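All protein chains of the complex are present and in place, except for one that has been dropped.
A and B label the chains in the order they appear, each numbered from 1.
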Amino acid sequence: MSNEHGESANMVKLILKTTLWLSIITIVEIIAAVLLTDLFERNNMLIVLNSFYIIMSLAKAFFIVSVFMHLKFEVKFLAITILIPMTFLLFAVVALLAEGNSWLQMRNY
Amino acid sequence: MSDPVINPPLNPVYTGDTTHRQDSTGEIHDHGHHEHHKDNFITKYIFSQDHKMIAKQFLITGMFWALVGGMLSVIFRVQLGFPNQAFPILETIFGKWAPGGIISPDFYYMLITMHGTILVFFVLTAGLSGTFANLLIPLQIGARDMASPFLNMLSYWFFFMASVVMLASFFLPQGASDVGWTAYPPLSAVHEASPGSGAGMDFWLIGMALFIFSSLLGGLNYITTVLNLRTKGMSMSKMPLTIWALLITAVLGLLSFPVLLGAAILLIFDRTIGTSFYLDNIFINGHALPNDGGNAILYQHLFWFLGHPEVYIVILPAFGLVSEVLATNARKPIFGYRAMILSLLAIAIIAFVVWAHHMFVTGLNPFVASVFVFLTLLVAVPSAIKVFNWIATVWQGNIKFAPAMLFAIGFVSMFISGGLTGIFLGNSALDIELHDTYFVVAHFHIVMGISAFFGMFAGVYHWFPKMYGRLMNNTLGYIHFWVTMVGAYMIFWPMHYMGLAGVPRRYYSFDAFQSFNMFGGLNEFITMAAMLVFFAQLLFLINFFYSIFYGRKLTNENPWQSNTLEWTTPIKTGHGNWPGDLPTVYRWPYDYSKNGDEYIPQTTPLREGETGGH
Partner (left out) sequence: MTEATTLTTTAIGPSRWNGGRSPFKVSWGKLMMWYFLVGDSFSFASFLITYGALRFSYESWPAPTKVFSSFPLLEGVKLPLMFVSFMTFTLIMSSVTMVLAVHYGNHEMNRKKVVKWLSLTILGGIIFLASQAWEWTHLIVDEHMTLSQNPFGAPAFGWLFFTITGFHGFHVLTGVIINCIVTTKVARGDYDRKGSYEMVEKIGLYWHFVDLVWVFVFMAFYLL
């Protein structure tokens, strides 16, 4: 029983730690968006900033899914069945962004 | 100690709770409660939660829609076969839609639109996977019912509501949707674009949204049931191929239908609240629409992200049913069981990365197109594996030519003929010539329409005894098969030649094209063949409904001497499926003609020294 109690307390600690990380990432993102956008835009480096946002968002998603949604503690194969379909979305994103870009080219002709 | 597995004790009919009791770690607690709760007419036949009854509901609704959808095609074939020839009876029946006995162009487009929608979604999706997933999943994996019988019931009733809405749209003053089953904007997005773009399109969208909810509810149930509720011993590698196919079908539906829902929601917004997702630079009667800045091709991408997996949603259940029927009736183990599963998985994965091959001539970026050509042609590999395995399964078998078996063999023939033309169409360079011609019509009707129908017929003839405890008439079955088989080729084979000559599909008439005059006679021939095939289906309907009430009664619970679990249930299968305990599975389902035994059911334990499986 005491063991389970300890486990429970550990879990709460993990939850609070995750919350802290989510908050820090969000704050950093917002600071970057407010203060650094102009700087990066002037130097034509916006892609660096955008990549940073995407990586950070994926990190937040990872924290939410693994800790809050408890997927880290489920059977690993369950996680695999959930994550595999997401790769289709990745392909769709790449294909449709390429398409969007080609619409722009066609509109400019 | 008597073996409880082979001879289940004849307890009174199982009256326990069919909602699966599963604790939070997923352990099944199946105790045969013996509390009696009686079914009345409504809970037994209408709002039934028994998967077998829901399967019958899906089947009969699907048959109704097949009749309607087939009838529509006969009517528009009249126009194509006998253009400008008056049939006064058409005016008597359809009034303003066929003035002077000639079908009006608007009516023609309404007919082809609804023919496509009805057959693809309502018959070959709901009618096929709805029927057989419901009937076979719990029976073949050894479960009392679906994971959630209630959601399963809702799934049917959402389908029913979708059916009501779709049927109602025929009776609108402006008629049903007439923008093509793919509902491409701007025709589908602008109310004034065509008569059916108004209320007809609204009904179409509502009907489709209800349909999507139905298939999502169904699909979630199928997936969780197969994963969680298999009986003891039924490992994934002991599952019949039907279950594998239905599981993967459900996964495809779960992942692709939400995207169609998204596309439909955006279309509804474009139509009603003034957004412009799909609209840009549209002029109606010389006036520019305010909508600006969207892209019509976007809809096509979203639609075909569903649309391509959808054709596999249609064909995969047929794959499964045919594999099972072929092995049972050839009295041979299925050839390459693992290869069959792997090819199903490969097809499912490829299904999600090939959608743009439907759009080669929309102005797709040529580089993107080349990627899609490569991925599309990959589909040929797993498809060919399946075909070879089916042929190898029948090869030197002790074949029993039951009607189901004939349809299964016919399926393989159709799938080969239709699949080969797919290789032509998958090439973007060839597709420029062939796109939107009758070549495409021939291709997809053979490979997905007729093939899936053959799979469905094989399934109905094979599992009819399980559904109704009676047998269907064989002679009528044989006539039905041969007329359909020959007739279907008579309809669609000539279309290849027309397509290669450049005859475009979806045209109301070809009067304006001198060069297509030569196909007038062929068109007449196709129309006659279509009518013949349509009337042959009435034989099937008569056979089906007559046999429900007057067919030969089953005397043996396993009429086809098959190995799978559904044939271990009593002839009159009650709710809960097995009167006693759930069966235990010891071997794979394809032990036919093994060690001198003609068939060994899955519930028979392995003998001393015998190795199980593949």
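Note that contacts are C-beta pairs under 8 Å (C-beta built on N, C-alpha and C of every residue); 3 or more make two chains touch, one makes a residue touch a chain.
No experiment lies behind these values; they were computed from the predicted model shown.
The chain that is not drawn here is touched, among residues B:Leu261, B:Leu425 or B:Met472, by B:Leu261. The residue touching the chain not shown here, chosen from B:Thr43, B:Gln174, B:Asn228 or B:Asn474, is B:Asn228.
Those residues of subunit A that touch the chain absent from the view are 4, 7-8, 11-12, 15-16, 19, 22-23, 26-27, 29-30, 33-34, 37, 50, 53-54, 57, 60-61, 64-65, 67-70, 74-75, 77-78, 82, 85-86, 89, 92-93, 96-97, 99-101, 103-104, 107. By the touch definition given at the top, subunit B reaches the unshown chain through residues 1, 20, 22-28, 141-142, 147-148, 216, 219-221, 223-225, 227-236, 254-259, 261-263, 265-266, 269, 273-277, 290-295, 298, 301-302, 305, 584-586, 605-606, 612.
In the analysis below, only the chains that are shown with their structure count from here on.
The geometric centre of subunit A is 38 Å away from that of subunit B, both derived from CA atoms. For subunit A in complex with subunit B, the touching residues are 85, 88, 91-92, 95-96, 98-99, 101-103, 106. Of all residues in subunit B, only 251, 255, 295, 297, 301, 305, 352-353, 356, 363-365, 367-368, 371 touch subunit A in the complex they form.
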